[in-house]
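As you look at this complex, bear in mind that one protein chain is not there, while each of the others sits in place.
Should a chain be cited, it is by its letter among A and B, assigned in written order, with residues numbered from 1 in that chain.
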Amino acid sequence: MKEIIKTEKLTFDYTVYDENGDETDKNRVLTDISLDIEEGSFTAVLGHNGSGKSTLAKHFNGILLPTDGRVLVDGIDTSDESRIYDIRQTVGMVFQNPDNQIVATVVEEDVAFALENLGVEPKEIRRRVDEALKTVDMYEYRKHAPHQLSGGQKQRVAIAGIIAMRPRCIVMDEPTAMLDPKGRKEIMATVKTLNRDYGITVVMITHYMDEAAKADRVIVIDKGNILLDGTPKQIFSNVELLKSVGLDVPQATELMYELKKSGLDVPDDIIDENECAEYIYSLFCADDKEQ
Amino acid sequence: MNVIELKGLTHKYSIGTPFESVAVDNVDLTIEKGEFCGIIGHTGSGKSTLIQHLNGLIKPTQGQVLIDGKDIWDKSVNIRDIRFKVGLVFQYSEYQLFEETVYKDIAYGPKNMGCEGEELDKRVREAAEEMGLDEELLERSPFDLSGGQKRRVALAGVIAMKPEILILDEPAAGLDPIGRENVLSRISEYHKKHGTTILLVSHSMEDIVKYAQKVLVMNKGKVFCHDETDRVFARQDEITEIGLDVPQITKIMMLLRQKGVDLGQDIYTVERAKERILRYMDNKGTVC
Partner (left out) sequence: MLKDITIGQYFPGESIIHRLDSRFKIILDIAYVVMLFMAGNFYSLAMAGVFMLIIYMLSRISFRLIFKSLRPIMPVIVFTCLLNLFFIQGESEPLVRLGFISIYMEGATTSVFMAVRIIFLIIGMSVLTYTTSPIELTDAIERLLSPLKVLRFPVHELAMMMTIALRFIPTLIEETDKIMSAQKARGANLDTGGLVKKAKALIPVLIPLFVSAFKRASELALAMECRCYKGGDGRTRMKQLKWGMRDIVAVFVMGVMIAVIVLLNISIPIFGL
């Protein structure tokens, strides 16, 4: 498979300046990060606050440029200013606070915003706006004002505003952090649809484990480095390590881990409820047969 | 002793317009002194409106709010005194920070109470310590702190008023696991140390079962149930039916029950689940 985003030894320093413009402090946020995001994949980037995960995300469409190393989006170096709009169109970005991403006073006008900026034909805009709204299941709200919507609905409008550009990849920076459980579910369902049915590559920054469990690949960032990289099952088996960097594991995994500690022979790739219930059930049955 | 008592509390928004809606619908409720009660419910279930009645920020359309047995809207009661007695910390409470230093911000509430001098200094430092804020942070600007620290400064600002009742609306919302743990465990310690009555609103069942002794479930403006955590979770099927989440571990136990293995209806923590599974294996259940 082809990679849509590629970072090569990406290093980023956050420099603090005083009033005179002199450098006063320099913090290394990301160190030597090399990774490929495959086209069509769903990747979760995990890490606690301040781990550098959001900074990494902002490199994926040229909002931030690396201090050292480089980032390629579909083969284009993000530092190439002349192609910045190609990059932004290829990799769309959704942020944490849905309120602060919506520009217009009517839902459909907001979804049209990016296309208007790109100078797309009015008829084509109309078509793509309707399509985008239907994709996120917000078509019936197209005439509403943003402040009449719930958090989850607003975030879906923000997503529609991005997918109207027909990006090949969407990077989401903690899109569910400010939502209630219902809103979180709505967003996760939308993300799944985008990835599975529309083949859009998704990179999702999060600190919710249950969300990461739904991805194909999980990357754990700690102190600006890649700590772990693998499938959710591979990642969540490192219970101790994850806890040591301030992350939680799903309760199902934790239960399996605890049972293992008390001497049971437990496979360490159980991450969801069904597998977990299935395993416990088999445990009881096996036990009985031995008798 | 009942420290909070609601009698037929009803609140309607936009009365007399086509948008009229009932947020809280004829609620009777009593909260005992020293209780640590978790409040759960959907967005729009009326829980936010309910808690804002308890310190008089919202006036009931109908019904009464009694704090320590006295109607807070009685003419003899000064509503500001009620606000000092019933501390309320809002969701994303870091928005309330405004002073130049953390110290001054924490001092804002107690100062409004008329507290000054040594007493004020003592209260500020104690509250900061209880929320795990280092001495050296006190002279910093609250706007330079991390998200979790800001949240704890906001909490300290309310705790410094030494309220008898502390109401927290999603104190851990938006924080990462370390931040959550840091805020919630400190609230729990504060409760143990001072015996303050605490009402904790949260969307996270896992958090509520970890810290609360009682749970209040709100649904469509009414009290769905208010009872000991064990007994509330014994009704997990009904809770799932009104669309609320139960902890993942409880879901696993529900799945097992469907397969014919019942480990008990009161399992909502990993420790308890482990204990029951191991016991079940020792007793050699006969299910297959």
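Definition applied: a contact is a pair of C-beta atoms (placed from the backbone, for glycine too) under 8 Å apart; a residue touches a chain by one contact, two chains touch by 3 or more.
Since the model is a prediction, treat every value here as computed from it, not as a measurement.
K.L.:
Out of A:L35, A:L72 or A:A104, which touches the unshown chain?
P.N.:
Among A:L35, A:L72 or A:A104, only A:A104 touches the chain that is not shown.
K.L.:
Which residue from A:L65, A:V120, A:M188 or A:C285 sits in contact with the chain not drawn here?
P.N.:
With A:L65, A:V120, A:M188 or A:C285 as choices, the missing chain is touched by A:V120.
K.L.:
Could you tell which one of B:F36, B:F84, B:Y103 or B:Y211 touches the chain left off the display?
P.N.:
Only one listed residue reaches the unshown chain, and that is B:F84.
K.L.:
Consider the whole complex, including the chain that is not shown, and state which of B:I39, B:I67, B:V158 or B:L199 touches that chain.
P.N.:
The one listed residue touching the chain not shown is B:V158.
K.L.:
Among B:T30, B:T43 or B:Q96, which one is in touch with the chain left out?
P.N.:
Residue touching the chain left out of view: B:Q96.
K.L.:
At which residues does chain A meet the chain that is not included here?
P.N.:
Where chain A meets the chain not shown: residues 61, 63, 85, 88-89, 92-93, 95, 97, 99-106, 108-109, 112-122, 125-126, 129, 145-147, 158, 161-162, 165.
K.L.:
In the complete complex, the non-displayed chain touches which residues of chain B?
P.N.:
So the residues of chain B touching the missing chain come out as 14, 52, 55, 57, 80, 83-84, 87-90, 93, 95-98, 108-109, 112-113, 143, 157-158, 161.
Throughout what follows, only the chains that are shown with their structure count from here on.
K.L.:
Quick check on the complex: what are the chain A residues that touch chain B?
P.N.:
48-50, 150-151, 177-178, 180-183, 207, 210, 246-248, 250-252, 254-255, 258-259, 262, 273-274, 276-277, 280-281, 283-285, 287-289, 291
K.L.:
Please name which positions on chain B make contact with chain A in the complex.
P.N.:
Touching chain A: residues 42-43, 146-148, 173-179, 203, 206, 243, 245, 247-249, 251-252, 255-256, 259, 261, 270-271, 273-274, 277-278, 280-281, 284-288 of chain B.
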